[in-house]
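Below is one structure, written out as C-alpha cells, with a few remarks after it.
What follows is an incomplete set of chains from the complex, kept in their original frame.
Labels A, B, C and D are assigned to the chains in the order they are written; within every chain, residues are numbered from 1.
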Amino acid sequence: MDKIKIYNMDLYYGKFHALKGINMNIEEKCITSFIGPSGSGKSTLLKTLNRMNDLIDDCSITGNIFLDGLDIYKHIDVNQLRKRVGMVFQKPNPFPMSIYDNIAFGPRTHGIKNKAILDDIVEKSLKDSAIWDEVKDRLKKSALSLSGGQQQRICIARALAVNPEVLLMDEPTSALDPISTAKIEDLVQELKESYTIVIVTHNMQQAARVSDKTAFFLSGELIEYNDTETLFSIPEDKRTEDYITGRFG
Amino acid sequence: TGENKAKDVSKDNGAFDLENEIVAVTREEGSGTRGAFVELFEIEEKAQDGTKIDKTTKEAITQMKTDTVLTTVAGNEYAIGYVSTGSLNDTVKAINIDGIAPTVENIKNGSYKIARPFNIATKDNLSELAKDFINFIMSSEGQEVVQNNKYIAIEENTSPYSGNKPSGKIVVAGSSSVTPLMEKLREVYLEINPNGEIEIQQSDSSSGMKAAIDGTADIGMASRELKDSESAELKSTAIAIDGIAVIVNNENAVENLTKENIRRIFIGEITKWSEINK
Amino acid sequence: MSRLIRIMIKLAALITFSILFLIIGYILVKGLPNIKPSLFALEYTTENVSLFPAIVTTIIMTFLSLMIAVPIGIFSGFYLVEYAKNGNKLVNIIRITTETLSGIPSIVYGLFGLLFFVTTLGWGFSILAGAFTLSIMILPLIIRSTEEALLAVPDTLREASFGLGAGKLRTIFKVVLPVAMPGILSGIILGIGRIVGETAALIYTAGTVPKIPNSLFSSARTLAIHMYALSSEGLYTNEANATAVILLIVVIGINGLSSYFTKKLLKGNYNG
Amino acid sequence: MKFKFKEKFMEIIFFISASISIISLILICVFMFANGIPAIVEIGFFKFLFGKDWSPTNIPPSFGIFPMILGSLYVTGGAILLGVPIGILTAIYLAKFCPEKLYRCLKPAINLMAGIPSIVYGFFGLIILVPLTRDIFGGTGNSILTASILLATMILPTIISLSEAAIRAVPKDYYEGAVALGATHERSVIFAMLPAAKSGIMSSIVLGIGRAIGETMAVVMVAGNQARMPNGILKGIRTLTANIVIEMGYAADLHRETLIGTGVVLFIFILIINGIFSVLKRKVV
C-alpha cells in the first residue's frame, strides 16, 4: 500500500529549479532510501514530505503530495502532518536545554504532562537510539555539551519520542561511528514493523543494507526508483549504473 | 559711570582678559524674561507700521531655563546674561544698571525699571475654591508671601483675606517661573484653609494658558503677557512683579553698565569687554 | 594588525568607561553632600523639597509603562519575524517607521499624549496618560531589539521544533524566546533608561504634582521631572543634585529587578 | 481543535499587538503631519526649509529652519563619528575581550549609563565638558564639538547594548573556523564574527542615530542654540530638536505649528537616513 504519493512535483528556490517533475509512491511500512550526489535535491524532496520547506520564503512548489490519500497541502493540518511525519536532520540540532527536556519536548507538545510517563518515554527513546548508557547520569545537563555523534543520537531520540507514522531521516548516521550506526540501522529495521521510513544517505552500502526501495536523484530529477536489490544489481539507467559503481563524474 | 576696574593682566596666567570676546547669554524667543529684557533695553525695535524686530545678536548663546543661564555665566568668565531677581544667587554677580542696583526697593520705587509681571489667567465660571484662592493671593497676606520671596507685590488691593474657606480641588498650571511663588502661596493658603486641595502643574506659560482654556486647569500661570488668541478666552491678572537682573561672572570686575552698553552688547555692536565705554 | 585592533578595542572601552565613571563621579560629588534625611519626608513641601513621592512615582511609572510596552512590543516582534512573510511590504514600512520614530524628540510624544490621552480620552494629567505615552515612545526600541534577537536564533532550532509537530506558538515560546531573551532584555533595559530619564514627554502628560499618587488617574512627578522642576529656576540646585544620586540608585535597582525577573521567567520556560 | 484555536487566537493577539504598535505609530505620524503640514504650506515649503532666518516673534515673523537642518546634520554627524566606532569597539570588548569578573561590573555600568536622564547628561556637559573643550580647543565651549561629544556619550549605551547582544548571538562555529586558520582572536572577532552580526549592529547604529537626532534636553544645554548658519565646530548651533523644545513652551498659533512642522522635517530626515541604511544593508551582503 502506498503511504505517500508524490504527483508531478516541481520545486523552485526563487528561480532555481531544484526538483523537476517528481512522481513517486512511497510504500507503507517499508524503508525507502534516497541516494544521489551532493546537491541533487535529496534533502529538498525529503523536507517537502513534511512541509519543512514552508519555512523557506522563496521556495515554491507545484504538483501534489498525498499522505494516506489526503493532499498534505490542502487536507492536513501542518502540525498534525509533522507529528505524523517526523524528521531527523543532517546537522544535529538539539535545543539549548537539558537532554531530558530535549526528548520530552515532543511529548509535552502533544499534551503529555505526567512526569512518570515522560520519564518512561525519555528513557525508551534514548535506549532506542543507543545513547542511554552515555547520558543516563547527566539527563539534566545541556545537550549542547555532547559530542557531535551524541548530539545526533539525541536528535534521533527526540524524533522517536513523538511516535510518528513516517520517519524522515536526512543522513542520520553521517556523524555516527559504525557501532552506533549499526544500532541505528537495526533500530530502523525494527521500526519498519510499525513505521514508514525514508532515509537520505550517501553511504550506498547503507542504502543497500537497510532499504527496501531506493531512489536515485541527479540534478533535481528522479532518475531511477526501484526495489533496492534490483536497483543495485541491474540498474536500468546508465547514469545510475555509473553512480553506484563509482564511475561517475 | 560704567567704569572698568578689571585687572588688565596678561592673558597667559588665566586672569581676566579684556580683549576676550564677550559671550552674551540670552533666553529663547518668546520667553517672558527675554520679552521684558529686549523691550526695556530697546533691543526690540518697533516701527510705526507695526513691524517688530528683536535685534538680539544671532551669536548670543540661547539657554532655555534660568538655571542654565546662571550656570553658563558662572562657568564662563566673559559671559553676560540676565535672570529673574528671584533666582539670583552668589555663583554670579548682578550688576548695577546706570548706577542702580536690582534690589526690591529700587524696583518698587521705580528707579530700577527692568521688571515684568507674573500673571494668572482664568475663565469666567470659576469654582468657589479658585475664587477664594485668588482672593487670598491678592490679599495683604498673599502679597506678603510675594514679598517674602524676593518678588515685588502688586500695589493695588491690599485688604486682608476674608474668605469662607471653601472645600474642593483646583489645578493651577503653567509657567515654571511663577511656580516657585505659587507653591509658597499654596502652602500658606492651605494653612488658612485646610479644606481645599490645590495641585500645581509646572510646565510653561503657553501650556498653562492652553490648560486654562480647555479646562484641564482652573488657573493658568504665565510669565508673559497673554497672546491675542489667549486673551480672547481668558482674563489675566498680575499677581506679582519680577525684577530682571543682568549678571556677569564673579571673576569679572565690572560692577556697573549703562543701559546703552548693555543694549549694544546684546545687539552685537560691542564684542569685547575692552570696548565698553568707548 | 591584531595588536592595533586590540589596542583600539581596549582604548574604546577605556574611553567609554572613563566617561561613564567621570559622569558617575560627577553625580556623586555634586549630590552626596546634599543628601539629608528631610529629602525623604513622606510629603513634599517647599521647605523639605522631599523626593520621596518622586521615588514612588518613578517605580510605578516604570513598571506600568513596561507592563504595557513589553508584551505589545515582544508580541509585535513575534508577528514581524515569525508570522509576517519576509519581504512583506508592511513589515518594511513598520520597520522603517519604528526606526524613524525613535528619532522624534520626546516632546512631540508629549504633545501627542497631551492631545490624545489627557484631553481627548479625558484622563487628565495622570500616571496612566504618562505611562501610555512612554509606552508608545519605547515601543520602537522593544520591537526592534526583539526582532533582532529573534532573527539571531538559528533556524535549525525552529526546524527541529516544527519537525516534532510543535505549532508556531510552542516553537516561539519554548524554543525561540528563551534563546532570544537576553537580546530582548537589553532592549527592555534601554527602555527603562528612557522611562526613568524622560522629562519632556511626562511634563505634558503625567504632570508635575509632587505627591504620592493615590490612583492611576492622579498626576505625579518622577525623579527626573522632580530634578528638572527643582533645577529650572535655579532655586533648589543642591536638592536637584541630590536627586540625581537617588535616581542612579533607583535605576540600578530597577535594572537589577528586571534581570532577576527575566531569569526567573526563563527558568520556568525551560521546564514547561 | 483546542490546539488550533489557541494557535489562531495567539496569532490574532500577536497581530493585534503589531496593529496596536502600528496604529500608535501612525497616530503619532498623523498628529505630527496634521499639525505641521498646514504651517509649512502657509509659510511656503521652500521658505520654510531653506530660509536662513528664524525670528518667530518678530512682526512679521520669519520661519526659516535651514540653519537648524544643518545644525542637526553637524551635531548628529559628529556624534556618529565619535560614538559609533567607540560604541561598537566597546561592544566587542564586552562580548569578546572582557574577563568574566570584570564583565559582571561593566555590564550593569552600561545599563546604568542608559538610565542616566538627559538632564543629568546636560548638566554634566554644561559644568564639565563646556569648560573643558573651551580650555582645550578655545571658543565659548557651547559649541557643535561639545554637543557632539555629549551626544556621542549618550548614544553609547544604545549602540553598545544592542551590538553586544548581536555579537554574542553569533554561533561560535564562525569564530572557531577563523581561529583554526591561524587568525588571532582579534582578527577572528573582527573579520569572521562581525560580518555575522552585521544586521544587529546596523540596527543598533540606526537606533543610536535616532537617539542622537531626537535627543533634546542635554543638547539644548551645551549647543549654544544660535539660530544662524553654522560657522565652525567651535561655535554654537541650534538643532531641529532643540528648536522644538526651546520654543514650544511659549509658542502659540502659527509659531507652535511651525515647531511641529519642524518635527515633520525631522521625521523625513531620519526616514532618508534609514533609507540609505537599508540600501547599504542590502548591498553589503
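Here is the rule we use: contacts are C-beta pairs under 8 Å (C-beta built on N, C-alpha and C of every residue); 3 or more make two chains touch, one makes a residue touch a chain.
No experiment lies behind these values; they were computed from the predicted model shown.
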From the single copies of each chain shown, work out the full complex composition and give it as a label formula. A x2, B x1, C x1, D x1
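Basically, only the chains that are shown with their structure count from here on.
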Which chains, if any, touch chain A and chain D both? C
Kindly indicate the chain pair that has more C-beta pairs in contact than all others. C-D
Centre-to-centre on C-alpha atoms, which chain is most distant from chain A? B
If you average the Cα atoms of chain C and of chain D to get two centres, how far apart are those centres in Å? 16
CA centroids of chain A and chain C: separation to the nearest Å works out as 46
Which parts of chain A, given as residue numbers and ranges, touch two or more other chains? 79
Name the residues of chain D that each touch 2 or more other chains. 3, 7, 123, 127, 245, 248
Within the complex, which stretch of chain D touches chain C? 3, 6-7, 10-11, 13-15, 17-18, 20-22, 24-29, 31-32, 85-90, 92-94, 97-98, 106, 108-121, 123-124, 127-128, 153, 156-158, 160-162, 164-166, 168-171, 184-187, 190, 199-200, 203, 206-207, 209-217, 241, 244-245, 248, 260, 263, 266-267, 269-271, 274-275, 278
In the complex of these two chains, what residues of chain D are touching chain B? 55-60, 122-123, 126-127, 130-131, 134, 140-142, 220-221, 224-228, 236, 238, 245-253, 255-256
Report the residues of chain C in contact with chain A in the complex, numbered from low to high. 85-87, 154-167, 170, 174-175, 178-179, 270-272
